[in-house]
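Shown here: the complex without one of its protein chains, the others still in place.
Letters are used for the chains, namely A, B and C, taken in the order the chains are written, and counting of residues starts over at 1 for each.
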Amino acid sequence: MLPWSADLAGRLDEHVISSELLRGNPLGDPSDRPLWVYVPPGYDAEPDRRYPSVYVIQGYTGHVAMWRNRTPFRQPFIETADGVFARGEAPPAIVIYVDAWTAYGGSQFVDSPGTGRYHSYLCDEVVPWVDARYRTLAGAAHRAIAGKSSGGFGAMITPMLRPDLFGALATHAGDTLYEQCYVHDFGAATRALRAYDGDIWRWWDDFRSRVAFTKEADHALLGVLGVAACFSAREDGAVELPFDPRTAVLRPEVWEQWLAWDPVRMVPRYATALRSLRAIWIDAGKADDFNLDLGAEAFRAALAEVGVPDEVIRFELFEGTHAAIEYRYPLSLAWLCQRISI
Amino acid sequence: MLPWSADLAGRLDEHVISSELLRGNPLGDPSDRPLWVYVPPGYDAEPDRRYPSVYVIQGYTGHVAMWRNRTPFRQPFIETADGVFARGEAPPAIVIYVDAWTAYGGSQFVDSPGTGRYHSYLCDEVVPWVDARYRTLAGAAHRAIAGKSSGGFGAMITPMLRPDLFGALATHAGDTLYEQCYVHDFGAATRALRAYDGDIWRWWDDFRSRVAFTKEADHALLGVLGVAACFSAREDGAVELPFDPRTAVLRPEVWEQWLAWDPVRMVPRYATALRSLRAIWIDAGKADDFNLDLGAEAFRAALAEVGVPDEVIRFELFEGTHAAIEYRYPLSLAWLCQRISI
Amino acid sequence: MLPWSADLAGRLDEHVISSELLRGNPLGDPSDRPLWVYVPPGYDAEPDRRYPSVYVIQGYTGHVAMWRNRTPFRQPFIETADGVFARGEAPPAIVIYVDAWTAYGGSQFVDSPGTGRYHSYLCDEVVPWVDARYRTLAGAAHRAIAGKSSGGFGAMITPMLRPDLFGALATHAGDTLYEQCYVHDFGAATRALRAYDGDIWRWWDDFRSRVAFTKEADHALLGVLGVAACFSAREDGAVELPFDPRTAVLRPEVWEQWLAWDPVRMVPRYATALRSLRAIWIDAGKADDFNLDLGAEAFRAALAEVGVPDEVIRFELFEGTHAAIEYRYPLSLAWLCQRISI
Partner (left out) sequence: MLPWSADLAGRLDEHVISSELLRGNPLGDPSDRPLWVYVPPGYDAEPDRRYPSVYVIQGYTGHVAMWRNRTPFRQPFIETADGVFARGEAPPAIVIYVDAWTAYGGSQFVDSPGTGRYHSYLCDEVVPWVDARYRTLAGAAHRAIAGKSSGGFGAMITPMLRPDLFGALATHAGDTLYEQCYVHDFGAATRALRAYDGDIWRWWDDFRSRVAFTKEADHALLGVLGVAACFSAREDGAVELPFDPRTAVLRPEVWEQWLAWDPVRMVPRYATALRSLRAIWIDAGKADDFNLDLGAEAFRAALAEVGVPDEVIRFELFEGTHAAIEYRYPLSLAWLCQRISI
């Protein structure tokens, strides 16, 4: 394989979609968004055939153009996904690459007064847009959503909220079990804020004024600020942190808002929706840097608890960390397509 | 200084105390305990003089004989403490080295059906024993307690529970703000228990059958088991873990039992006791491995919240981690003695 | 700035160059290579103007398509380089992105019977190709070479070997001082090879049979094998390791072949060439993961030793590691262009 390029058996269409729902979003982010739609080999040759669809969303700080990034000795997911269909490992499907970037690096795929209406954008604008322009099988039974990290979170919650739209999901190291994946970072953030007099906005001003990620604490602070903007912004858009930035003590009322978005804790509330799903892929690296392997275990146990049948679940902890696990995506893609094609 | 020995200006008496309260303790640990009492230089020459006293307790897995351990280019605390008095840096005091070791490595200095009555042992047996045999100033105003890590925890809670006995404390990197210092280890423990089918007792059997600490997870598992025995044993002594050992999901009712012992959370309940103290030393390394610098900040803030006056508090975050910080102890010892001598 | 795209003020031409010298290379790598040439803003409007040129080469495992990779909150070098000229921070120049990828991940930009004639390819094919098609100032005084890591190595040695072609260089964390940057990895490689019975070819077969970099040792082993192919292949192409793969003991005669390619050690031999250069940029992160900050110090000291004047050298150790330092490249680009334009 040549490292610097590859031809697709299918076709990737790069669109820009004008979102009404994102217009005037609080961060001033664009409402015209890139939207990439992949059609599998054979799509043009069979003009009457309809296809299942898989929506792919990204982890925190991911934006859609990063799907083209090339790494040595590996292929981008766009190509490995194409390979799944080219080699006939799964029934053909349409794959949609959705962008939900914000100025803070992500949206968690929720509607928030702190960032914008990214959940509604995805469900009420992107899905109909795709269904209108591509020959999809338009029912939830034939529509899946998949992602890693924050994208795995989005893949867990979106079908809970909209089982009418999504009938299957894949979460790779998705954010959940928040006391394990977030609380430790609140400590790191508190330490880092000592240099900013405990004021995260002073850090934010500093961060924007220089090359990003040249200070060690940038990642933890960006994550904390960005996720707070998604989960605990007030109606006027003001962001509230779930901890005292001088002591790391949790602020219970704000922390509760975060916990209300913890997939593990959401499962009982959305049990009916979850029981309606046809396929749920859950995986994570056994040494995930954010303990999301524990979250995967907990999410899987919570599903069992509410009666989601084992047959629809594929669960695996693999050797690995949170990094460089994009080689897992074609595995879940093939598995999902096998289940949502019929 | 010669590395292998030193003469004391004062005198260290090594006693064994027979405890009624520890007799028949649930772990079968000895009820005859070593108790070391140090008297400062001049003690014998001034037979009518009475002295303040400082009780020194140890961190998890510490036992009293470890006070004699020598490390290169440093002196043991017994010697640096002696030096404080030999050089006249503080008014002379009696220093008592208390042992509260258990088969799990520690007692947290609380009474528990899982380990024994170590709090009562300290307060109702050791203190009277010392007062009866040494010329102490026997009031709380002249009695302090100090420790590091779990010993810092003991130093925080003992005066809250017994302000009639202890009028001052020093906590070096004491256990507090439990979501920061313990929850992350629950994740580590859960991962480690994968090799034991989620059963901590299988690990415990393994641990006791071989050389200790030859597996990486030994430390985290021992801490979790041991602290659970202190904080969340049932009346019959059975130990309950505060999390599901297969998923790391917190068990709220057990976790609440732990939180009831979190010094930061105890402060409001014991505000009156805390306001009665004459001296409170709080420190921690800025990069404490268990985030106890955050705990120190949180404890200090909680004290301010309930009106403990700034004048009685000495607070410092220093450059360092959780390891090799015994050089801080003589600093707090001198400071405490200055405040409890008059 | 939008994260997912940017317009260039200049223009990037993507070519493919057919190399005679790479034809039939021992690894079966393509002899048709991508070659990207950037022309600055104004190039087309001033058809008689000639420009200096800067050749940019990559670190180990880098290939030319990776220049397009996008990272969050940062811009790719192609765009930050364009920005240098768009904002007039340096006189305009032509920037050439050269590909020297091999099946082992890199070529070290040398001629080797183990990989191919990448040095000659660069000097005798790429440079004339560019000079023939673009309005360059074709003398060494107006031609520079720059790179990071293995690319920094290439940037150090190429002007030593061909001062007739290159009159300036920039090395960012370039490989040098081999006892500091390579020997430690020989130990890591030896340990990793325990699982392969000490046989690096067994590892190589394993590596090619699965997803790359799913084993922790992959990076160290690939680097060792690949650099050995560059520095210590026999005439028949057989690769010799510079250490015994069971004990890590250096093999002196092979290790000497490596040391003959150590820039620090090459300086005295190429003193005349080095003294002829107009501009030498040397930098590295103070905490470079491969100790290349020490290499930078050593290279700089060696230049002083042979009389390279201070005025042509720009030296800096900055806060950082070996990762995410591509924001340094536009700094050296601007500095080089200022010095090779006149």
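Details
FYI, a residue touches a chain if its C-beta (ideal position, glycine included) is under 8 Å from a C-beta of that chain, and two chains touch if they have at least 3 such contacts.
Because the structure is predicted, anything quoted here is derived from the model rather than measured.
Although it is not drawn here, the omitted chain touches the following shown chains in the complete assembly: B, C.
When the full complex is taken into account, the listed residue touching the unshown chain is B:99, out of B:82, B:99 or B:179.
Across the interface with the omitted chain, subunit C contributes residues 177, 179-180, 183-184, 186-187, 190-191, 194, 244, 246-250, 264, 286-287, 291, 293-294, 297-298, 301.
Against the chain not displayed here, subunit B makes contact via residues 2-5, 30, 34, 61-66, 68-74, 99, 101, 105, 211-214, 319-320, 324, 327.
Note that in this section only the chains that are shown with their structure count from here on.
Of all chains, the one whose Cα centroid sits at the greatest distance from that of subunit C is B. In this view the innermost chain, defined by its CA centroid being closest to the centroid of all protein CA atoms, is A.
Here the spacing of subunit A and subunit B, counted between their Cα centres, is 45 Å. Taking the mean of the C-alpha atoms as each chain's centre, subunit A and subunit C sit 36 Å apart. Chain geometry summary: the mean Cα position of subunit B and that of subunit C are 56 Å apart.
Looking at subunit A, no residue sits in touch with two or more other chains.
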